[in-house]
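The complex appears here minus one protein chain, its other protein chains still in place.
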């Protein structure tokens, strides 16, 4: 179990770190602030466009995709952690969700036409995309509940239903929606749903509103509520084939969860750095905060927990690399339970050490918190992942018990 | 130790509950939403004005102030819990912080002129006020750090410094600021600061910006950063006398913390009700959420913890009623540690059960979370309160040990 | 909701405190140590007999039983807390479980003959008793699982089965066992079991062994595994009537749980006192432990949690006094979840502050831990109580939601 990055990946990681440190960090807070002050914040700032170009020029582009970057999941995990230190970074390096997962889907399941039409411009960073799975009317943590409809009509597919938490749908460059719907309701539970490529401007597609998280809509990305009313696309837009939606959804989430979790770990590191800096500099009752109360215990526990979460995520990445996503299910679920919660808790502790400033726009902590908090729900809530881990564990334990029983000589 | 409300207080509590249930709850979410959509949200909606008038007409007005309402702190605590079920309620019943604390200060420490000028219109709900103590440059959890200056200049006082987290300063009716500053720097640590009444429109007072909490500025109240530059007020605006700022700050916070904590408990109750409703109605994997995972344990623990926090808050209120604020210091600190955290945790669990909806504007949970989270810092962060409790405990234990030692016959 | 003791109860509480402080505390550790060193530790030490006589002479006797003491459950709760400061105290004041619960059963459900035969000598402290309900073969947390048999045979009852965790059965004065068994297997789930009085020396009763808790058998009380083989007793030994076992078991546990929980709170107070004393006196790295790491936070949190647990227990006691055991079910379950866990945690923290000494026989902490840990299982494990609280909560919430819905005018 080798968890370090390859030498090339380590060099890329260092390059990403330097890029963020030298070019992004000095301007990020001001850019984000300006975005939110704009009368219409659903635009891409020219500075962001320039930084993207600079990142691409340095070769820091599409690193998430093995076929493009030549990196393993473990390799990229180390790089993803670095991106977690910045809110802008994933976009700058064209490594932003949900585009990353959508590109993976297109690469793995798309046919040549689909790849040429959509994958290519996504890889170029010319367009952006959204993933339309979650529905307001049902507990979408159980994918079996998904009830938006896909109806066959000659050479067309007709889509109907309402989706929400379609991340990225507010972006001015969003051109593609991947839609998951109920297609073959009589089939086996895992073969009922299909995925369909829907151009953003297809008639009948309407973004009803952009949802807020703790009051913020996260422009220019946004989480949309999207209505599909008699949306008609050619049957050729079906991904992989009818009834394969569930399979694609599962496979899509493996590496993506590694990315999310490593970014959470990067965010936790960033919060811990902010916490330590503040606790060292701020004085109350004649002492720096770091010498008051249980603050050193908080720092020690944060360090310990970050280390453990990182190792577990790397182990899950290693399993994906060596045994595939489906063998790594328990570990992937485990990090989804661990990393976002960890990030939330350390960010919250950093807030507390910062006093009022920690809750305000004067630090990045509140925005970081919102982002990490969303991840306790997105891609499956903690509860579903715990249930899955327990199920796998109980099966393994039963097997081991049988083995142990067989081992005892009579 | 009698913790129940008097019959009259119980009747008022029921009346407040009905008012909120029948008149506020049905419109609250829509009003709050509309407020935030306004081009200038720093206004009072006419519906709010109408509800205030209705509340006052029913006699549900200034209940927090014993001299006005004839209620004990225990009595009002029960009523404050009801107000915690609604974001609008404190305003509607003229029981909103920081006006409540400011009115208490004026009543207890103000001279007749001060009371007539400011207390009367506050009690009438004609004006609003802010409390300017916390400063961005220092750890204000240690009041001894406060360094904004009050300089004597003949019959005037001249104020300089920057304050922030001055809650309510964004309100269009805010007319009065209570300013705490360093006045006698050479005096004993607890006699250096004074408090001064500052009309909002005094030259040199400038609201630099309104701070956000998790991205929201909480209009029309707001938390302001306020600059005081050579602000000149007559010496008659000094409250109680020079050097008494620390004493006033301490005394001010006793009942106010009871109010905050009881509202937190009301908010926790509201969150638990939302959680139970959602967990009973939403179905995943063929079962209502309430029958999945550890959700019943979460419900049971929430119920237990709410009960305990309420009883402790009522005990602290009872101590204030019977022995005074200074005898109730440990208990008041204890509830400040317990109630806001409890509210945060239960609200967070309710969010989780609601899935994405819980983070969005579709439920009141995100706004409730922000409000409860602020209270883990406002009026003293948890850490300072824990330190105080430990100090009192160690002193009590040392005393008890001495007593026990003396009790053993030789 | 009046939670203070009556003046008379307060005086008795103070008297109990003094008795423990002056007469028990100075000798307790040595007595307990000597007991365990005896070749046969299943005896009553003469010093214990003398202390019992002294306690009785002072009128500190049977205080737990309202009909004897004239105390309410709230009154006695305050006294029970004092008894929690000592391992010997409950025995000395004839307030020891399971005798207390057994006496309550006899008083409430026993007929005159039963009371004369067994209640009288128990009240005199001449004999002791055990309660035989839990069975090794089934999850006895679900009383419906109890499967030891009671068979009618003419004027006799014949008992068969194996019980364990029959506390007190190792005591040399144990003369009475209360046996719960399946009597009417075809009846309604809650009417199948009966309770029967069994003299300890009835043929067929055999104490197979005494169970240890963390390696200690707790002489001279002990938790026994007891086999009943064709044990024949007259039908007159049936308590209350056939099929009433479940009802008696429920009713028996109300006040008993208050007693247990208040003793846990007393134990937690004792542990906190030991913790504070040690942390103040012991020096590492040049500072008393109390000034190192998070120890002050531990002390503050312990104080807060003890206060809350005590108030909740007193509220439950108050409900029993005013509305009866069955109305107080949720609250009684709540304190069973809270108080033993709280005691375990504070005792564990006190151990940690004591270093190795805390785990050894040099402090009472290890024995206190074992006793509190047992209570997380005895009288219903935490999990069952949480389940009950959640069930009641969900029912209440459903009712409140209906009420709220009805309240909104259309």
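Letters are used for the chains, namely A, B and C, taken in the order the chains are written, and counting of residues starts over at 1 for each.
Operating definition for what follows: a contact is a pair of C-beta atoms (placed from the backbone, for glycine too) under 8 Å apart; a residue touches a chain by one contact, two chains touch by 3 or more.
Here the structure is a predicted model, which is why all the values come from computation and not from measurement.
Visitor: Looking at C:111, C:142 or C:399, which residue reaches the missing chain?
Guide: Result: among the candidates, C:142 touches the missing chain.
Visitor: I'm checking contacts with the chain that's been left out. Which of A:53, A:187 or A:300 qualifies?
Guide: Checking the options A:53, A:187 or A:300, the one contacting the hidden chain is A:300.
Visitor: For review purposes, identify every residue of chain A that touches the missing chain, sorted by number.
Guide: 1-4, 18, 21-22, 25-26, 272-273, 276-277, 280, 290, 296-297, 299-301, 303-304, 307-309, 311-312, 315, 330-331, 334, 337-338, 385-387, 389-391, 393-394, 397-398, 400-401, 404, 407-409
Visitor: Need a quick check: the contact residues on chain B for the chain that isn't drawn.
Guide: Residues of chain B in contact with the hidden chain: 293-294, 296-297.
Visitor: So which bits of chain C touch the chain we can't see?
Guide: 36, 134, 136, 138-142, 144-145, 164-165, 211-216, 223, 282-285, 289, 292-295, 351-352, 355-362, 366-367, 369-370, 373-374, 376-378, 381-384, 386-387
Simple rule for what comes next: only the chains that are shown with their structure count from here on.
Visitor: Please identify the chain lying most centrally, where each chain is represented by the average of its Cα atoms.
Guide: Chain closest to the assembly's C-alpha mean: B.
Visitor: At the chain B/chain C interface, shared numbers over all numbers used: above half (same) or below half (different)?
Guide: Since more than half of the residue numbers are used by both chains, the interface counts as same.
Visitor: Roughly how many whole angstrom separate the Cα centroids of chain A and chain C?
Guide: Averaging C-alpha atoms per chain gives centres 51 Å apart.
Visitor: Report, in whole Å, the distance between the mean C-alpha point of chain A and the mean C-alpha point of chain B.
Guide: Those two chain centres are 37 Å apart.
Visitor: Just give me the whole-number Å value for how far the CA centre of chain B lies from that of chain C.
Guide: 41
Visitor: Out of chain B, which residues touch more than one other chain, so two or more?
Guide: Each of 383, 386-387 in chain B touches at least two other chains.
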